[in-house]
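Just below is one structure, and these are the notes that go with it.
Here the complex is missing a single protein chain, while all its other protein chains stay put.
Naming follows writing order (A and B), and every chain is counted from residue 1.
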Amino acid sequence: MHSLIQLSIVVLLLPLLSFVILIFFNRRLPRSGDFLGVGILGTAFALSAYIFWTVIVQTYDPAFRIAWDFTWIDLGKVPGVGPLQIKMGVVIDNLTAIMLAMVTLISLLVHLYSTGYMAGDKNYGRYFAFLGIFTFSMLGIVLSDNLFSIYIFWELVGLSSYLLIGFFFEKDSAADAQKKAFLANRVGDIGMWLGILILYSQFHTFSFVEINANLAAGKFALSNAWLTAAGILLFMGCVGKSAQFPLHIWLPDAMEGPTPVSALIHAATMVAAGVYFVARIFVMLTPDALHLIAFVGASTAFMAATIAITQNDIKRVLAYSTVSQLGYMVLGLGVGAYSAALFHLVTHAFFKACLFLGSGAIIHAMHHEQDMRWMGGLRKHMPWTFATFTLATLALAGLPLTSGFMSKDAILAGAIGFAKVEGGGIFYLIPVLGFFSAMLTAFYMGRQIWLVFFGESRTHLKPAEDHHGHDVHDAHHGAHDDHDCHEEHHGVHEVSWNMRAPLVILAALSVFFVYSPDPLDGAKGWFMKMIQTPETVVGEASLQKAAALRSGVAPLIAEAVLPPAGHAETDSHAAAAAPSHAAPAGVHTFADPRQAEIAHAAHAAHFPAIYISSIMVVLGISMAFIVYVFRIIDPEKTAISIRPLYLFSLNKWYWDEIYEATFIKGSIVLSKVFAWFDTNIVDGLVNGVAFTVKKFAFANGSFDKYVVDGLVNFTAFSVNTTGAVLRKLQTGKVQTYVVMLILAVFGYFVYYFTRLVY
Amino acid sequence: MSNPTYTVIFYLFAAITVFSAAFVVFSRNVIYSAFSLLFTFFGVAALYVFLSADFIAVTQVVVYVGGILVLLLFGVMFTNSIMFTELKTDVLHIVPGTLLLFGMIGAMLYTFYTTHGWMPSDVTLQGSIVERIGFETMSRYVLPFEMASILLLAALIGAAFLARFEKPDNNE
Partner (left out) sequence: MEQLTTIGLNHYLTISAILLCLGLFAVMTRKNAIVILMGVELILNAANINFLAFSKYNGGMEGVMISLFVIVLAAAEAAIALAIVINIFKIFKSVDVSSIDSMKE
């Protein structure tokens, strides 16, 4: 076993150790054992950093990959399935190394931050235990080398996010949110499992490598539609976990969890797991599936951005922004901008975690005030938070010189290239939606910054009854009860070092030079070089091979005939693409013509994308300035004048209501129908059977009672009577027995005499 | 055995035996029964003499009259408070007992007298048999003799154990 594999397993198990210790012994440890959680995560991060250093910095090889697996369960030959072996394994490649470092770093920072944020909570120790198991599950997803173990850790992530979202489970809203999150994830996971089963039924393996090899060899025996279906079903797991439309509804509600949890789960890791998973299965997705994914991502990005404009809760704005950015990543994967999407995943993880932790600091300082309408003027009170929050906001908005700019730009460039290659028309909708979302992002983030940090404090404007509602909320944070919520900004102060340090680190990671020397081109950085778009295994060549296999043509003939045919067919496309393959340095060459074209077109679209997106961002920010800073357009009046649109956005496109009216009502109606069916027909049948059986049983019972029991009772009666007679003889008096004895002797005499006489 | 004197004496002792035995059985007073039993034993001993078993007769007198009867009298006196209660004994099953008494006597006598199979040997026991008893005891019957001694020892210990005086408070 490679030493890196051993290290990675240690990294995987360390958070589990933290969980086990803290869940059982947190009440016996000093400070509820938080130092243990932070320490263990620190160790895990140190090891991950070593892995990162070895893999990325020292090796610096895009094709780096080591794997190790073992047979976990061997079921032998299962009838109807064939040999069934379930393997568990660990794979380390560049993506894994980066994700390991990212997850452990953010988890460590969140642990550290939580020692300040959660101080005084009555379940303080348990909170750290939950963070431990969450980190464990997330690392499991990152390290898995097969679909089966990824599915196990996937569900574990679902469970631990359930626990963390509902951490303040005394609050009904938190309990509802955790249930909602769990159920929405469940819908996605069912699809994911079905997708896994489709692949398994074909190849009898869960391993990525083997599945890819089989697909590349064209051994998929079902039609291409099945392959597309498998891809889309697997993508459903991502839809649930990464909060894509239409299962995005759980993520904003999940903001009921503690804010550091939002930073860890709903910004950096868990939602990223969906994108990571799609990246893992990227090579087996057919073009049709990719189209769907791209559209889902684009619509999610746009929809969430429009909703984020009107939200007032500081965390909800960030939540919808997260959904929107996840939409970008999915869009990126869908259009084939694989490395750009993963790049955005990493950069977004850092700056969004920074934003969430910053909002947590603000909420903490404001005594659990979350409504931006009653904030303002915090810039002077919280300079550190202001600086880091602003930097992360710029990254999110995608201003040049930030990491977000590079990654978002790469995705948008990919989207333009994709639209070009696919032949325009409806496909141009994807980059258009992407750019429009970029503008909206800039707008709502500008709005947020202004509302929170600039202007005058508006705390006194807050309606009294609203305050009361938040007091109830505050009951869960007993430590802060000594502050008076009704006071003015006296209580607002900068947070302590253990909350400030993570903000600074995360903000520093949002700057461009961490990733690339050229602030305008992420492709020149180490990330895009290390993470390169892999070769698809369901390209036209392998699809045709599979079709040939299915149609019964011998593989040898197919081999001989098809490649030239495929070549000829794609020649016209390739004519433009082929010479340019090698032209730009750093752009990978692809065997599959479609991928090659997209890569080329995306490269070509790099600068247009930069221009357009910069314009969009500037447009968005200036709109924010116009509306909120210079007040040229009054936001209230605008809201009234376009009231339907405003309400549409404020109410989150009415998705919750739609689901309420369709799925929930539908389920209730359906359950009522089933209940009617149950009570009237099934129960009727059952009762009829029961009635018959009962009658028969009664007849049987009477037979038993009168005939069988009669016989038995008669026997008992006769024995009883005989006994009653005979027991008179048993007087217990010796002399009576003697009398009988002598009577018997006399009887013998009588017998003897009668013998004598006759 | 047609000597008239002999016959008369036999009948005399037979009568003593039978009537005293009947008195033992039918008497209501236990003390009377016990003393009447004395006469029965004497009568039986006399009959033994008639049967040429003079040694057995002596043994009968010594053991029964001197031992068993005294034992029975002690028993009577231990178990009845002579001073306060009359030594009456009640009866049970008087009707079947009587019927069986006469029935059995009748049946047996009928059997004896209607059975003609008694074939007396040519040689009957005559004179004293003490010497022969000695021989027999030391030769053929030595094992039963020894066993009888063991039996007596066991009976002695057993009787002593059963009838010993137990103190109410158990101080070892």
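The rule we apply is simple: contacts are C-beta pairs under 8 Å (C-beta built on N, C-alpha and C of every residue); 3 or more make two chains touch, one makes a residue touch a chain.
Everything numeric here is computed off the predicted structure, so don't read it as measured data.
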*Hidden partner chain, residues of chain A it touches*: 727, 730-735, 738-739, 742
*State which residues belonging to chain B touch the missing partner chain.*
1-2, 4, 6-7, 10, 14, 17-18, 21-22, 24-25, 30, 33-34, 37, 40-41, 44, 47-48, 50-53, 55-56, 59-60, 63-64, 67-68, 71-72, 74-76, 78-80, 89-94, 96-98, 100-101, 104-105, 108-109, 112-113, 118, 120-125, 129, 132-133, 136-137, 140-141, 144, 148, 151-152, 154-156, 158-163
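Assume only the chains that are shown with their structure count from here on.
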*Return the distance between the CA-based centres of chain A and chain B, expressed in whole Å.*
111
_chain B residues touching chain A - in the complex, by the definition given at the top_ = 92-93, 96-97, 100, 103-104, 107-108, 110-111, 114
_Can you tell me which positions in chain A touch chain B when the two form their complex?_
733, 735-736, 739, 742-743, 745-746, 749-750, 752-753, 756
